[in-house]
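Every protein chain but one is kept in place in this view of the complex.
Should a chain be cited, it is by its letter among A and B, assigned in written order, with residues numbered from 1 in that chain.
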Amino acid sequence: MAAVATPNVFSGSRNEYRVCPVTTLKVDAAAERLIIWNAVTAIVALTLGGTYALLIGLTRWPDVHLLSAPWFYRLLTAHGMNMLVFWMVFFEAAGLYFGACILLNARLVGVKLAWVAYALMLVGAVMVNYIILAGEADVMFSAYPPLEASPLFYIGYILFAVGAILVCCIFIATILVAKKERRYEGSMPLAVFGLLTAAIIALFTLASGAIALIPTLLWRLGIIPAMDPGFYRVTFWGFGHSAQQVNLSAMIAIWYSIATLTVGAKPVNEKLSRFAFVFYILFINLGSMHHLLVDPGLASVTKFFNTSYAMYLAVLGSLIHAYSIPAAIESAMRAKGYNKGLFGWLLNAPWKEPGFVSLILSMAIFGFIGGPTGVVLGAGQLNLLAHNTWRITGHFHATVVGGTTLAFMGFTYYVIPLVFRRPLFAKPIVIWQPWVYGIGVATMSIAMTLAGTFGAPRRHWDVTFTNAIIPVQLPSLMNLFLTLAGIGTLLAVTGGIMYVVICVGSLFMPKREARSLSPLEA
Amino acid sequence: MAIFTPERNWWKPLGREEKLWVGIAAVWCVFMFFMLFGWYYLGTQNLPTVARRITTAQYKTLADAFVTKYKVGEEGATKVPVVDPKGDPEIYLVAQKWQWTPILILESGKKYNLHVSSIDVQHGFSLQPININLQILPGYDFIVEFTPTTKGEYSLICNEFCSIGHHLMTGRITVK
Partner (left out) sequence: MEKKHSGWEAPGTMVLVFLLFIWIAFLYFGNWVTLSQAWGMR
């Protein structure tokens, strides 16, 4: 924790600092504004996506079947984009600025460019939202050609991606400059290392996205005659899947951070944890191929080698974190004297801290549902039984929704007092938020998975096939799980609303310096 | 202290527990990797691997010829053709907004090369209730070599979003 007061070598005027009274970290004011704007925009995207989640969730509940077919598909497209792309990436942008500037005591390099990046992302997101709601892009977030969306949809997508690339570059530049200016001593903190992993993966991810989307845009503009759907799928998932590894790395960085903030955990072995991150960088992009396991035109060996992430080395990385984080918590708790039995440390952990509850639930949902279902789905012959069924939706609602989103939510409760410098709103409900949301998402994911094993297709408005020419009857047990998913939806959305109410309410709380690390006391 | 710079000398050997867990995890990963190939031989069902490029027009011609040759009836309001290939192993299925054509009648225990392709957007071949799923692209003739083992009626649904009538897309394969 070296707060070195180095003179500002480059541009002194722009960078003002304050020193956080709780953590004694120096906070660059320019970075702080960017963190606030990106985080707030992320929450707006989450609110939109969550509203659509409720509507599509209630449509897939057979007894409710709320929306008409066109609006179901339209809002499903909007849900995917707002959640998976806009909420995640805006929040990650805030996280990257936080990691580079606050945790490294550094100054943000290229403040203007960072605002340009924000503007590009915002314009892209607004365009995409508008064009979807206008009914000009009913194509899902994957936008597989030859399905046609308005060119503005792809332009918005690309603008957003360009903004995100800029954010990653600024983040990396900030770290390099911080190193050069000796803003921090020795190695960078593990959390920043994890974020750096995320940024590096993001760069090749976004490049792959550009290779998929730019020719598609050209095709829609009539400049090139056709877009090969197979080529698109390979490059699109090079973006769409690797982006999930960006989310994964960011989430794990946040897991380590929350563990430190709540119980003072220290990684049991820095070297091991860092290696696990390096495994992600090296192997994770191969995993994109598991989206293509039952596609025509790819050889089995290609599929197998790639989907195994080169001998499951990326899985090994995750298994390492799965040990390393709880072990860090356990050691820290034992060091505090909670030594009773095997699990005394866990029972006596700070269960009254919303961040801690988010951390544990996020790790449990990701670790016990999201990750293992992914490993199963990634085996070729099993994928044949699951591809495009609701099992897939169940899997990723346990990873990116129950895992990443919940971790991000928990982290917000620290960002609000420390960065926004406002006390949390509605403190009594804060502690319940992770429980309601986590249990809701877990219920929904498990129900989706089970419905999928009975054949329930994803992205589907009517599993009774009422108006189809050839009637089809899916097993009636499936309906039970569809209903259960609907109930999970209600719970999860309630948790989501609680989160948004807490965040938005906090924005209107009187500004004051944090008094404690614990968000409930700050 | 994951959010603070680590102590100077963090390059330390793994402790006993880390070694044990990393060992178990690594063995499991390597096991799963080799089993990817292992299942290929142990399992009774594998991913189809044969595909060739074809234009949508060419594919439609082939499929239409197949339907005309073996058509035995029609079904439903739009008169979906019912086809019994009578022992011809080369059979064709067309994915098109929003119908699987034709309805196929197959013999159990007989080996078939099922050609599946789309003549418009991407579709999802989803055979129920056994839940076998394939991604169908226009421009790629996916050739699925298989032997139906159990008699009965199998429904086809579409599980890739194929625009607004996606949920109307069904079909059937009967194994007799």
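Keep this in mind: contacts are C-beta pairs under 8 Å (C-beta built on N, C-alpha and C of every residue); 3 or more make two chains touch, one makes a residue touch a chain.
These numbers were taken from a predicted model, which means no experiment stands behind them.
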item: Left-out chain, listing which of the shown chains it touches; value: A, B
item: Of A:V22, A:C169 or A:L346, the residue in touch with the unshown chain; value: A:L346
item: Candidate in contact with the missing chain, chosen from A:R18, A:R182 or A:R334; value: A:R334
item: Among A:A29, A:L113, A:A210 or A:V376, the residue in touch with the chain that has been omitted; value: A:V376
item: Residue ranges of chain A at the interface with the undisplayed chain; value: 268, 319, 322-323, 326-327, 329-331, 334, 339-343, 345-346, 367-368, 371-373, 375-376, 379, 381-382, 384-385, 453
item: Interface with the unshown chain - residue positions in chain B; value: 15-17, 20-21, 24-25, 28, 32, 39, 43-48, 127, 130, 132, 144-150
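Convention: only the chains that are shown with their structure count from here on.
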item: Cα-centroid distance, chain A relative to chain B, in whole angstrom; value: 29
item: Touching residues (chain side chain A, partner chain B) in the complex; value: 1-2, 69-70, 73, 103, 138-140, 144, 146-147, 184-191, 228-230, 233, 253, 256-257, 259-261, 264-272, 292-297, 299-300, 303-304, 307-308, 311-313, 315-316, 319-320, 323-324, 327-328, 375, 379-381, 383-389, 453-455, 457-463, 465, 467-475
item: Chain A-touching residues of chain B, taken from the complex the two chains share; value: 1-8, 10-12, 14-15, 17-18, 21-22, 25-26, 28-30, 32-33, 36-37, 39-40, 43, 45-49, 51, 53, 75-78, 80, 99, 103, 120-122, 124, 126, 128-129, 131-142, 155-172
